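Note that one protein chain is taken out, while the other chains of the complex remain in position.
Then we have chain A:
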Amino acid sequence: MDNVFDVIVLGTGLPESIAAAALAKAGLKVAHVDPNPYYGADEATLTLDELVQWAETHSTSSTEEPIHYRVDYLSPDCPSHPKQYSISLSPSVIPSIGPFISSVISSGVARYGSYKLLGPIAIYRNDKFQSVPQSKESIFQDRSIPLVEKRRLMRFLVFASGEFEDSPELQGQENTSFDRFLRESFSLSEEISQVIMFSLASCNFSGESTLTALHRVRSCLRSAGRYGSSPFLVGYYGGSGEIIQGFCRAAAVNGGVYILGRKILNVVVNGAQEPERFAVELEDVPDTLRSSCILSSMTCIPRSLRSQANLTASDSNVPGTIRCQLSAVARCVAIVQGTLTPPHLHGTDDMPLVEGQSDSFLAVFPPGSLDGGSTTSSVTLLTAGAGTMSAPSGTSMASIPQIRSVSNRHEIDIIYLSMPLHERGMSSKDLLQPYLAGILDSNPMCQLVFQLFYMQHLPVVQNQSCGDTIPNFFVFSHLQPDVFQSVDQASLDAEKAFWSTIQGVGSQTNCKGFWAEGDNVEQDL
């Protein structure tokens, strides 16, 4: 086997896979390796039986790994038809405008998958879900907002969707807490401020800075209307894990070599004079892979080399993508029989699903909104069901007697809960159980059939030492788990890594990945 490559990509997480597709497209010889037998690494989509297996292997936390998991609770029983579930380890929605969707389209990966609009976005207040207006039009329709407040809100939305950078309103307020900015500069009520902060601006905590939050509000507002009423899309079959497979296939059709499920035994760095600076040894692969460049997730490289890697994070000066440093995320995956009632726009009647809209919806519990819940962190709820092929559809389950027909839509919903944390040490079950209970209380027809609680620990961010890094040895900063923003961040990181690699390899190809110029392979008749 020809075992010499321009670049070896280690790990099939989202940023690695986007970068691999771009590099292969640019004409580089790419080998893409993952020690797991599945695609996607920390952003994988698993079937339910695979998820159970995954949880069993993570019941003890390995602190060796930069990103590591600790399962706090796993249901003893697995529902039937486990293979008909697609469950994401990193549930996320896709902004309709942004670097990620651009990459999906310009790479041609769009044609490998299907997407729908996210359903309602809601915020939990006063013991119930209230739908969040996602466009100026829907604010007019919302009968629950007093007229004066509507005017103020409109004034804010016009401000936030425009070029606010040099506006007098913002001067000197860039680092004020967003909450205060909304209330003082725009006289918005606490209720409306919360809606803006925790949904449109997707803040995780109170007190995030105004400039960052404003950028997120603007990208959200501008995304609405591209494909429909919602600014966000959801992917079929579990979302990003499926899209990753599309990027990897795109890399493969451009000559990328794929090796999954082989343990990485060693990564060797040769002397600078060697033409192939790097060697990667894999279990059960007789030939050592060699390359002049390595692009890896932090997890895939030996501990001893981690401090010598060049961290390729997207420019942290790009506004709106500033990472608030999390140390962990508490997560829950629950499966219910019966369908969660999606919140509808307050004051209007139950709205039928519009064309292209999925049965997924998203809700945010701001800090302190739920009795027994967190007073410092927000919790995001995302649901997925048969509408995005993430769970068995009602019809295919109809022959099973114990399932009562409770809905005319479908009968299985997947519930994802995630809570970003600044501190470690707590149990994900203790943290999230009250939220799950609250959701189920308001949906008495739903019966819980599966639950998994786990903690995802994130690495402490290393300060890049500029001194003794190895050239052409690029490592991705870990992806901040964020329902709204992680896919865009992955794409920015991938693009940065792409250009670093192109430069590192000194490639003489014309070097268009799909950021410089998109050219879909057109092979239709």
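Rule of thumb we're sticking to: contacts are C-beta pairs under 8 Å (C-beta built on N, C-alpha and C of every residue); 3 or more make two chains touch, one makes a residue touch a chain; residues count from 1.
In this text, contacts and distances are computed from a predicted model.
Not every chain of the complex appears here, and the one that does not is recorded in UniProt as "GTP-binding protein ypt5", selected from "DNA replication complex GINS protein PSF3", "Brix domain-containing protein", "3' exoribonuclease family, domain 1-domain-containing protein" or "GTP-binding protein ypt5". Of the candidate positions A:4, A:139 or A:259, contact with the hidden chain is made by A:259. Per the touch definition above, the residue from A:116, A:277, A:429 or A:478 contacting the chain not shown is A:116.
Of the candidate positions A:66, A:91, A:133 or A:246, contact with the unshown chain belongs to A:246. What chain A contributes to its contact with the hidden chain is residues 39, 47, 97, 101, 104-106, 108, 110-117, 226-228, 233, 236-237, 242, 245-246, 248-250, 252-262, 285, 353, 355-356, 358-359, 386-387, 389, 393-396, 409-410, 518, 521, 523-525.
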